[in-house]
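Here the complex is missing a single protein chain, while all its other protein chains stay put.
Up next, chain A:
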Amino acid sequence: MDMLQYSPQNLSEPPSLYPGYVSTVPRSPRQKLVSIPQTLTEVTGPIDFGDRLLRAPVHDMTRQGKGDPIGERIIVSGRILDDRGRPVPHTVVEVWQCNAAGRYIHKKDQHDAPLDPNFTGQGRVVTDAEGRYRFVTIKPGAYPWRNHHNAWRPAHIHFSLFGAGFATRLITQMYFPGDPLIDIDPIAGAVPADARRRMVSRFDIDTTENEWALGYVFDVVLRGRDATPMENSL
């Protein structure tokens, strides 16, 4: 049975164990991962389930409360592509983030910064036929965490993506250009510098809307279909 395969995992992925990010020490395997071929189990995966399973789309995270959230309104848009540059259409993009003051609505977030009653910080969009997505939100703040003395997370938006199969699943974080915290952050820093840049969005004047909101572009590249037998014979 000729089987679709997705391209190999990125060599520039973060390792499971990265001692600078202290929580990885007790939460990473010590045995080598067992390499297995991608079978029907791994090449298939949940697709087209946005309406059936997940909650309704949320394109505008500034419209979830009774009033406007505090902070700098921004537009985030981009494309979800595979590593041949082909769009990943109709795939669910789940996002979540803290508010402008650097506080998550999550009950376990005890950072001494105000909650915003008009901001929950969660959104969910589906890409169009060209793999494009777009949502409106508030620029998240930086916040401290207890990984080490004076540890601060750079401003970021969490992204969860599916792609075409179980093997293409990706959860990542989008950072903002020019943020001096990125290169001293152990979570971003677990990724080698050249690949780390792929997690940094870029300011885009064409995405920016006059008199309304700055625009940032963030393209995401997922594992793509490897060469099929047909392509190999060319």
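In the analysis below, a residue touches a chain if its C-beta (ideal position, glycine included) is under 8 Å from a C-beta of that chain, and two chains touch if they have at least 3 such contacts; residues count from 1.
Simple rule for what comes next: contacts and distances are computed from a predicted model.
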Chain excluded from display, named as in UniProt, from "Anti-sigma factor", "ABC transporter ATP-binding protein", "Protocatechuate 3,4-dioxygenase alpha subunit" or "FtsX-like permease family protein": "Protocatechuate 3,4-dioxygenase alpha subunit"
Contact with the hidden chain (one of A:96, A:133 or A:176): A:96
From A:138, A:199 or A:213, residue that would touch the chain that is not displayed: A:199
Omitted-chain contact residue, chosen from A:84, A:148 or A:202: A:84
Residue of A:70, A:105 or A:126 in touch with the missing chain, whole complex considered: A:105
Which of A:47, A:113, A:142 or A:217 contacts the chain that the document leaves out: A:47
Positions on chain A where the hidden chain makes contact: 1, 3-4, 7, 9-10, 12-16, 18, 21, 23-31, 33-47, 49, 52-55, 81, 83-85, 94-96, 98, 104-106, 108-109, 120-122, 158, 160, 164-167, 169-173, 187-188, 190-191, 194-196, 198-199, 220-224, 227, 231-232, 234
